[in-house]
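Omission of a single protein chain aside, the complex is shown with its protein chains in their original locations.
Right after this comes subunit A.
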Amino acid sequence: MAEASFDFVVVGGGVVGSSIGLGLARRGARVAILDQGDTALRSSRVNFGLVWLQSKGDGMPEYGRWTRRSADLWTEFAAYLQDLSGIDPEHEQKGGIAFCLGEAEFEHRRNTIQRMHNQVEPWVYETRMIDRKAVEALYPGVRFGPEMVGASFGPHDGVTNPLRLLQSLHGALKRVGIAYRPDAPAQAIQSDGGGFVIDTPAGPFRAGKVVLAAGHGTTGLAATLGLEAPIVPERGQLIITERVAPILPIPASGVRQTRDGTIMIGTTHEAAPDLTTRATTANAVHIAERIVRLIPDMARVKMVRTWLGLRVLSPDGFPVYMESETHPGAYVAICHSGNTLAAVHANDLAEAFLAHRLPDTLAPFHPRRFHVSQAA
């Protein structure tokens, strides 16, 4: 078969690869996105949908700034996607809440917020603690349990509908002329002087540059190109309820209501070295117990589903972006919070990959930070 030739081949068609690919094509590059079929592990289809700033970047202020930049770009990004694809990713930015049950949680949250404010310019988070009365004013229809003492409120937080986002991205890819190939997972990648040849079951693809953004499938491919993609997979389970009349106008980190009325409740954090994805009743019970402490009326709302996804987490939870030194023009991009970062990936990150060298602003995200000997 004749080789298809592109400026960029992006490996991985989840929210991360699709956002980057769209950003590249929007700036004039000829792009192919290689993906797997529907059986793939795909965090982009199982997540909570938040576009979230307030908890991001403790210990790495650059991540806070990067996330704030994405939050600021998101409204325009959503309009662009809707325009191009005709599918509304249902983005809203009305602020977000992290509820505290009991004084200890409230104090802990206050300290975390304070510590994060101390690490970075005040404009980045603007998150503040609010008391029970102020929380009640934000949710006039909700009767909270007695333990809810207050919350943190982040004015830049928001949500998207993750399934619509992925659909909208894929619609937009088509419109900008990107070759999206779910029948062509990358099997091996070789560099050949001027570029790269990517072997797939659908034949070879040739590209000047290659971006590895294949979520849990990235690590092995990266190693062959002098790239690093360390991932510590983590299971996250959530509960979905029947539809309820609109009651939660503002999303919270563990509970939000979709436009259609469904309430999503989450989530667990369990190490998942074996990449298994079985949801458990014990997890569902654990999630349900907390939501009933927060909002006792939830005890009478029916659960219709529970499911579990695998987070693409680096060892410190922050994104990993790098260009290969041995194979210039080969890049890696893996992160948790791919919805949140979709807007900045389609803008700043795509621009960085188009330029000759990654800008210094991305240096903190290089995986050399995990090399203990160099961190001293």
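For this structure, a couple of remarks:
Everything below uses one rule, namely that contacts are C-beta pairs under 8 Å (C-beta built on N, C-alpha and C of every residue); 3 or more make two chains touch, one makes a residue touch a chain; residues count from 1.
Just so we're on the same page, contacts and distances are computed from a predicted model.
For the omitted chain of this complex, the UniProt record lists the protein as "2Fe-2S iron-sulfur cluster protein", which is one of "2Fe-2S iron-sulfur cluster protein", "Phosphate transport system permease protein", "CRISPR-associated endonuclease Cas1" or "Pyruvate dehydrogenase E1 component subunit alpha". The omitted chain makes contact with just one of the residues A:87, A:301, A:320 or A:335: A:301. The residue touching the chain not shown here, chosen from A:38, A:192 or A:260, is A:260.
Residue in contact with the omitted chain (choice from A:138, A:247, A:279 or A:358): A:247. Touching the omitted chain from subunit A are residues 141-143, 242-247, 260-261, 295, 297-302.
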